[in-house]
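Please find one structure pasted underneath; my questions will follow.
Missing here: one protein chain of the complex. Every other protein chain is in place.
A and B label the chains in the order they appear, each numbered from 1.
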Amino acid sequence: MAEGQHEERDGSEARFNKLARLRERFQDPKWRRYGYLLLSGKALGLVFLFGGMYLISSLLGSGVHAEDAAPVLKGNDIVNPINTVWTLVAAFLVFGMQAGFTMLEAGFCRSRETVNVLMECVVDTCLCGLLFYAWGFAFMFGSGTPFFGTEYFFLQGAPATYGTSGVSFLAFFLFQYAFADTCSTITSGAMIGRTGFVGDLLYSVGVSGFIYPIVGHWAWGPDGFLATMGSDGNFLPGVGTSFHDFAGSTVVHTIGGWVALAGAIVLGPRLGRKFKSQGGGPMLPHDLTVATVGGFILWFGWYGFNPGSTLSAMDFEGIGRVATNTTLAACAAGLSAMFFAFPKTKTWDVSFTVNGFLAGLVAITCPCYWVSPTGSVLLGAIAGVIVVVAVDVLEWLHIDDPIGAVPVHGICGIWGTLSLGLFASGQFGATGPLGADNSAPLTGLLYGGGFTVLTAQAIGSFIITSTTFAVSLALMYAVNALGVLRVSEEGELQGIDIHEHGVPAYPEYALHPGATPSGGPQFTAGAYSTMDVRVPSSPAYATNRQS
Amino acid sequence: MAEGQHEERDGSEARFNKLARLRERFQDPKWRRYGYLLLSGKALGLVFLFGGMYLISSLLGSGVHAEDAAPVLKGNDIVNPINTVWTLVAAFLVFGMQAGFTMLEAGFCRSRETVNVLMECVVDTCLCGLLFYAWGFAFMFGSGTPFFGTEYFFLQGAPATYGTSGVSFLAFFLFQYAFADTCSTITSGAMIGRTGFVGDLLYSVGVSGFIYPIVGHWAWGPDGFLATMGSDGNFLPGVGTSFHDFAGSTVVHTIGGWVALAGAIVLGPRLGRKFKSQGGGPMLPHDLTVATVGGFILWFGWYGFNPGSTLSAMDFEGIGRVATNTTLAACAAGLSAMFFAFPKTKTWDVSFTVNGFLAGLVAITCPCYWVSPTGSVLLGAIAGVIVVVAVDVLEWLHIDDPIGAVPVHGICGIWGTLSLGLFASGQFGATGPLGADNSAPLTGLLYGGGFTVLTAQAIGSFIITSTTFAVSLALMYAVNALGVLRVSEEGELQGIDIHEHGVPAYPEYALHPGATPSGGPQFTAGAYSTMDVRVPSSPAYATNRQS
Partner (left out) sequence: MAEGQHEERDGSEARFNKLARLRERFQDPKWRRYGYLLLSGKALGLVFLFGGMYLISSLLGSGVHAEDAAPVLKGNDIVNPINTVWTLVAAFLVFGMQAGFTMLEAGFCRSRETVNVLMECVVDTCLCGLLFYAWGFAFMFGSGTPFFGTEYFFLQGAPATYGTSGVSFLAFFLFQYAFADTCSTITSGAMIGRTGFVGDLLYSVGVSGFIYPIVGHWAWGPDGFLATMGSDGNFLPGVGTSFHDFAGSTVVHTIGGWVALAGAIVLGPRLGRKFKSQGGGPMLPHDLTVATVGGFILWFGWYGFNPGSTLSAMDFEGIGRVATNTTLAACAAGLSAMFFAFPKTKTWDVSFTVNGFLAGLVAITCPCYWVSPTGSVLLGAIAGVIVVVAVDVLEWLHIDDPIGAVPVHGICGIWGTLSLGLFASGQFGATGPLGADNSAPLTGLLYGGGFTVLTAQAIGSFIITSTTFAVSLALMYAVNALGVLRVSEEGELQGIDIHEHGVPAYPEYALHPGATPSGGPQFTAGAYSTMDVRVPSSPAYATNRQS
């Protein structure tokens, strides 16, 4: 026995020595070439062996499968497939928004904090997937209580299709995961540049695993108390209608935006960030190309977000209307933000324009199904103004939100939710797997419907906003109390990318001397030329480090 | 009453003072933390209040909705939904091309004009949306006259589905908006770097609001005179067939390209642009990664552009054929441009290759439905050669087109339109909501069909090209006469980004000394090493090469 072990040890030593020799030889090009030739020869031999075996053993053919006569299908047999295809394609587009968020956030931040942005976007996406699989989906979309669901943990016990939608259960799961991921990513936007990575992991568990799915259940869960509000025997029966949020102005964007606000408040501003009242202003974005393209990719993904929320292609007029309304609100908001910001900045500002159309997209997300194209233009145009004002208010409050997550998602999410109470056109009711049911249309204040819808929207928005903000503040303070929410001052000065991730995003590029900490030198029209941002080639230029 | 007002004023003063104190305190971290704790406490209290109300008022449950028995659906009931899904997904892809155009144009321009490119792409998209909603769609797709439509202004009076397509009206609107936006963006490509932003807004209204929809009506409107050409009682009945443009080689690309040409001519070249005959050449692109990826995203979006133009998934052979033809033309054109340019540039030129496959995509856009895969390879390969020659011709004419919009879209749009007259394979007729109708196939010259199709194509292409060019020249001269088309010389020297938008695209990056005005230093193979584009950190830094 001992001998056997001894032999084995010997054998393993011999193998180890062989391996070491092999390694040595591998590092010698001549041997390496020889080795690979040998290896390829052996592999070829094996291939011929198998080929030979095949030629001997096979009779070539009989691979024809008899086809059963195809069963006769009715139109109804196509409904679930087509609605599932629609939901899945929409889910893919919503997932694709991650590329857009990553670009938008990375482009709008300083280069020194870019890798951190990239990591947070990737890791939030991964973490959110596992959490939503484990319990997030169960909390949000399982039945159980008016406050949270209690079935489908780890996707156990799932039926073939979700609820009465007829959509494949796992297609619906994927669609909703993509939404949850969006909410989670929005949060990180206002916390760029100073959040420690462990802190990010911890608060992300809180957001993706608890805040979003539980609060979301209230509005979108099968028995959520805001979803059933206003009917007999449910929450506030006197309101007369339930809370409506077609694709998530509140559920996704307000939640994401207000968690972001809580995070930005608890963190405080980045080192070196001077506010307007201190003679400063927002730090400069480091790559406007990346940011703007990211904005376009988000817009592209929104075509999954809003039209996909019908979960039904059979409501084909509905998906067309939602897609067009989404577009028109974005167009109007982009232009209104640009024109409204012009007198303030005296330039045609690209950041405001991009955040403008994003604000329009956030705003139309709630009412997209129930308003007319003209209503969409109006409510979008208002969103474009609101986002510019909200950026100023944050500046005034000395809150550092590097990409404008709070104005775009937090504030315009509220506006969009309320706007339904004003602009619901009185023509459209509910979508469904076989088509629209417009027998009980929603009508807003401006279309003669009185205050009913507006009241329900205000109640829902207020409950969700206030709860989210309170719980998020508690969460952020708790993570902060552990000492991991904010990176050390030393780490922040060094650059969070180097400190947390060991590498800058663009190791090869030489940076302009004014590039820190405000993100770039001051550019005032007339006093600056891009020609100046340039490196002199001269021998007198020696001390490249700050000493 | 006066007292009441006084009180009110007092109250407002008091509120103002409170607010000022609040603001002061907010800027003190201790007070801020305290304030938020208070706020979150209050919010939590509210939440509990609502929760309590809920628990009292609710009876928990009875949320079950009785399901009506589902109606029996026939196959026909699925046709409109599936065709609408197809059209919408295609519309999303075409919209996604905006990300591609933005990247292509931004990557191919100099860094000093990048923000301007970004703004124009975003703003054109927004502006086009509102104009197409207001009257563009009405001019183009409403019935009325052979020259322009007169219904559906502000989308009023729209039926549920468009024409006989069975596609949701607003889905069709969105698809066509994405096309209009493409045309508008093409235009800006040749005018990069010297167009004032107000001038851009003005001419864009002209292009998106009038030129594109009105000229487009001729070919695609329900009663456009080129759409009905060749039949009794219509325009040129003797021609024997109507003008065909499946997805817009002429309507989108030729129009866009020739407006671009008019703009480039009226503007004149950028300051510092030396042409070949002056010993110069095209200014260097500043980011080939962004440009190339933009090219790929355009190719990706083209799968909405061409296959989506069936407006019908029921013609499932047609959409497969169109998608494959589109691909093969692009592949052939990319390679032919690369090989054809090689003797001229002595390098494997990435700009020509990318513009090559784009030229193939533009060319196949008109004939994609009616040609065979083999025909697609041939006509694509020719497009790849044409685009290289056309770049030379523009250089010879001293026209500065920074991204090659005129050769790619303007010239290859014409080639693609004519190529149908040569390559139509005689197998395919018309698509339709229930499937293809190949009873009256188109046959080109090379397939024994004679000159009929070629003649019709030449007439249509000539009328649209000449009209577009003439009207665009007038438009550009008019905007120029207002003094806003071209940015001031001072502004151009400073950099249009700083001048018009107050910020450069990459404020942190140090630029190479040779980076202006030609877009970069001269790179001649053999005389330049990427190692040279670098900042020395010390005089001792000499031996960075392996020696």
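Everything below uses one rule, namely that a residue touches a chain if its C-beta (ideal position, glycine included) is under 8 Å from a C-beta of that chain, and two chains touch if they have at least 3 such contacts.
Note that the structure is predicted; figures quoted are calculated from it, not measured.
Residue-wise, the contact with the chain that is not shown comes from B:334, picked out of B:142, B:189, B:256 or B:334.
Of the options A:92, A:339 or A:477, the residue whose C-beta touches the omitted chain is A:92. Take subunit A: the residues that touch the chain left off the picture are 23, 26-27, 29, 32, 36-37, 39-41, 43-44, 46-47, 50-51, 53-54, 57-63, 65, 67, 70-78, 80-82, 84-85, 88-89, 91-92, 95-96, 98-99, 102-103, 106-107, 111-112, 114-115, 118-119, 121-123, 125-130, 133, 154-155, 160-161, 167-174, 177, 197, 287, 290, 493-495, 497-516, 529, 531-532, 534-536, 538, 540-541, 543-546. Although one chain is not displayed, its contacts with subunit B can still be listed: residues 74-76, 78-79, 82, 85-86, 89, 93, 110-111, 145-147, 164, 222-223, 225, 228, 233-237, 265-266, 268, 271-272, 284-289, 292-293, 295-297, 299-300, 303-304, 307, 313-314, 316-317, 319-321, 323-324, 327-328, 330-332, 334-335, 338, 345-350, 353-354, 357, 373-374, 377, 396-398, 434, 463, 466-467, 469-471, 473-474, 477, 493, 509-513, 515-517, 519-521, 523-526, 528-531, 533-538, 541, 544-546.
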